[in-house]
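Only a single protein chain was left out; the remaining protein chains are all shown in position.
Moving on, here comes chain A:
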């Protein structure tokens, strides 16, 4: 009987990174989002039952706080414009701020679900945008409503450019791009038939990409409005992100991490790069490192890994975890300093992994 190399090699210690450098806590509810504060010191996890769990970066179990923020479900969570705070939106139609001392402040209360929250800080600019039904509410750093942006259908995604000069939204029939600081509402409507369910902007502000109901992505090159289609996914893309370099767009929705090249004329006419595939296991979340071309990905079976785009080297963070229907990674974020990765799952697993040299 022959022995193959594979048989002799030791099993890959897939959970080693999480076991040696991770802190794991269990929430009762479905983790809908996680976020890390602007100063990279605090992590927050929001759940489908309206609870937000907050911990300092290297917090022990006793440092985790459980905050009852929303009456109903939490729908959105984002880092605040303040260094240590978070913003949350819920189906109780409230926008809330969690401050550095874990106190919860209601910034607004309306009549529609607060489904998306985006923030931007650049120099003296600090803005908060929320998607509330068919409107986007644009607020100052203190939460004062500055402008309301109307749309013909429910807003499914909202994003600022890196400088906070422009704001883009996705919705039925396309995307809309507006300048933030203008009295006249002169939106640039980028039309594409179908239902658009999320949006990302290229870090240089050169392109907008939306995910679509039809298991594909659509993009617009912003200078000339040229259309880009990125298709072939077996499932909807729920999560997608550009690398800081702007060279790559990482996407979920296939059983590999699908990365579209945004250089050398791409993505038009270029095949996507595929990394770290797990046969038959769909990627559910992606996040790019804030500086390097390193992508983190979460999968439907609970696996989390990181991959270096240039070398295609894969570093496992943790292997499958949780039963079927409870395992999927549903939230994933790098800290702004790149030293920390946080993720959450459908089954309520919340984890923070320290990536800094020991």
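Criterion: contacts are C-beta pairs under 8 Å (C-beta built on N, C-alpha and C of every residue); 3 or more make two chains touch, one makes a residue touch a chain; residues count from 1.
As a working rule, contacts and distances are computed from a predicted model.
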{"item": "Hidden chain of the complex, named as in its UniProt record, picked from \"GTP-binding protein\", \"Cytochrome c\", \"Multiple sugar transport system permease protein\" or \"Succinate dehydrogenase subunit C\"", "value": "\"GTP-binding protein\""}
{"item": "Sole contact to the chain not displayed, among A:16, A:49, A:206 or A:337", "value": "A:49"}
{"item": "Options A:15, A:39 or A:91, residue touching the unrepresented chain", "value": "A:91"}
{"item": "Positions on chain A contacted by the hidden chain, ascending", "value": "29-30, 32, 48-49, 72-73, 75, 91, 111-113, 115, 133-134, 153-154, 156, 172, 193-195, 212-214, 226-236, 254-256, 258, 260, 267-272, 274, 277, 279-282, 300, 325"}
